[in-house]
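Let's look at chain A:
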Amino acid sequence: MSRIGVFVCHCGLNIAGTVDVEKAARLMSNYPGVIYASDYVYMCSDPGQDMIKEVVKEKKLDGIVVAACSPTMHEITFRNTVASIGLNPYRCEIANIREQCSWVHQDNKEIATEKAVQIIEATVEKLKLDKSLVPLSIPITKKALVIGGGIAGIQASLDIADSGYEVVLVEKNQSIGGHMLQLSETFPTLDCPQCIATPRMVQVGQHPKIKLLAYSEVEEVSGYVGNFKVKIRRKVSFVDWDKCTGCGLCIEKCPVKVLSEFDEFLAKRKAIYTLFPQAVPNKPVIDSNNCLYFTKGKCRACEKNCSVKAINFEQKDSFIEEDVGAIIVATGYDLMDKAEIGEYGYGKYEDVIDGLQAERVLAPAGPTNGIPYRPSDGKIPKEVVFIQCVGSRDPEHYYPYCSKVCCMYTIKQAMLYKHAVPDGQAYVFYMDIRCNGKGYEEFLQRGIEEDRILYIRGRVSKVFKDGDKIEVWGADTLTGRKIEISADMVVLAMAMVPSQGVKKLAEKLRLATDEYGFLTEAHPKLRPVESLTAGCFLAGAAQAPKDIPEAVAQASGAASKVLSLFSQDVFYHEPIIGSVDEEVCVGCGNCVNICAYDAVELDLVTKVAKVNPALCEGCGACSAACPSGAMQQNNFGKRQIFEMVDAFTKG
Partner candidate 1 sequence: MRTEISIKNTKSKFLGKVEELSGESIYACYQCGKCSAGCPSISEMDISPSEIIRLVQLGEEKEVLNSKTIWICASCFTCVTRCPKGVDLAKIMESLRQINLRKNVDYVSPLSIPKEILSQVPQIALVSSLRKFSA
Partner candidate 2 sequence: MKISYFPGCTLKTMAKDFEDSALASASCLGIELVELPRWNCCGTVYSLTSDDLIHQVAPIRNLIRVKEQEDNRVVTLCSMCYHTLKRANKLVREDREKLDKLNNLMYREDVKYDGEIEVLHLLEILKNEVSFNQIAKKVKIPLKELKVAPYYGCLLLRPPEIGLDDAENPTILKDFLESIGAEVIDYPYQTECCASYHTVVNVDLVVERAHDILSSAINQGAEAIVLSCPLCGFNLDNRQKEIKEKFSDFKGIPVFYFTQLLALSLGLDEKVCGFELNFVDPRHLLKSKHLTGRV
């Protein structure tokens, strides 16, 4: 016979206002197997927990039911309470009589009390069959993988490496730095992004604990928290980076010029190129789509001029494998393509540029050294229109969300333009101006008052070319009139979208994404840097649009999560997971197909299902799908569920 104790919580009036808690406790004290029942105003309080401890010891209880709020609130509290006095924590169950009873039946106390008693009874029946479980301990490989070498990935890598753990940093481009290196200046301080980011990049390059794999991509990921196996593709660069000294002569001698991705197609680069002068690593790659040797079979100027014989036209992709214990995904963002917006010219007008192009136009290290010019004829524009929320906040056509950084960078761009062209005029069409960061609102007011940027509240309906002007049809909703401006140049603050390929990567890592491809955090408020996959963490704009300080903060947050994981030698995993009765399993494979975590596989020899306990998240889908009943969730066994159903339906 069980020795079960029942503790009914008032939760102030949250429960006691509706449920007759004293009556519930009285009724439960006579229930078979229950040898003690009482009620108390706040069970979760220290006196409440102390009371439980004393009763467990005094009555020699072998299990308890706390009838209180949802187990997502205090299950862990009470399990720790009983564990502290030697009772197995899995012999503590929560009966939810708040969210599932008192809150939803406030109009009928009698029925609410009756239902509460039934919930407690059912929970007692479950508890009777609960096993004493022990958490799984999993050894941890204390090495982290960081995917993406933008400012978030750089920050996360440095934080982990500085704490003494090894980091593998994978970056798809030939240099780390990300979009931040393309920027003109940074808001709201107007300091130079290269000046603040390049020291961090150099630190990454020099760090003994960081293995930097540039021009590489994650190919495959297997394993689980503490024990991931990662296969990384090192993309072919046709340059032996071990030999290359980064002298740059090959680049100088290359006769081919193509539009530069780094300069957002506003300037040219060579067919063998680095991204920018401060690149880390400072090694070039050959663009085989444009290289004369690859397209026409001749030239080889780079090879002839390389004194260390680093050019290797025969080079192929190579692969390396790494064992890591944790993964941080910091894959960043792209801008939505302006060619998608019909009413703003489908990207066909040269002088209608997007936000990142405007950064290059205004960057002191940009193609024109920061002198604003218009792409069509190189003239300095005298009137520039900035349009915010292009693609963002447009649920009907594009994206419903706010891209968050455009308000701020538009102020900055308009300001920089005015600083460079004091006799020019900047107009900004906006819907709202969202400046919710430290010093941001002040920055806006400075732009308006000192630089006299004319803000116009309204969306632009149409942009078209008329002669050498770009006509802008907008509105000023403050006065209710249509506004027409003949501009020299137009800047579109395009919506931020997750960087290309992130969905594929998310599949490899079993990470959830929202419908736009932004990675989903485990909890929007309380677990913002964790993913739902144990051991995988999120940093930067891959999770949602964010600016530099936010991306850096999240990166440090993710790094500290990794460090807290690495602070232990083993990782404890919840034992409430699927388990197979091998004698009953017929090997149908339903469980393998339904598992969202790849935690179940069929044993090749025995043909029965096998659960990888480290990967199983205990969702229960496999046991529901199992036709034979061989697959059972620990402490949620079929019999337990039926006993609970019986308790509910016996009356």
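Basis for inclusion: all candidates are chains of the complex that A comes from, given by their letters.
FYI, contacts are C-beta pairs under 8 Å (C-beta built on N, C-alpha and C of every residue); 3 or more make two chains touch, one makes a residue touch a chain; residues count from 1.
Being a predicted model, the structure only gives us computed values, none of them experimental.
S.K.: Judged by that same contact rule, which candidate in 1 or 2 sits against chain A in the complex?
M.R.: So the chain touching chain A in this assembly is 1.
S.K.: Quick one: in the complex, what on chain A touches candidate 1?
M.R.: It comes out as residues 382-383, 424-425, 427, 445, 448-449, 452, 454, 456-457, 476, 478-486.
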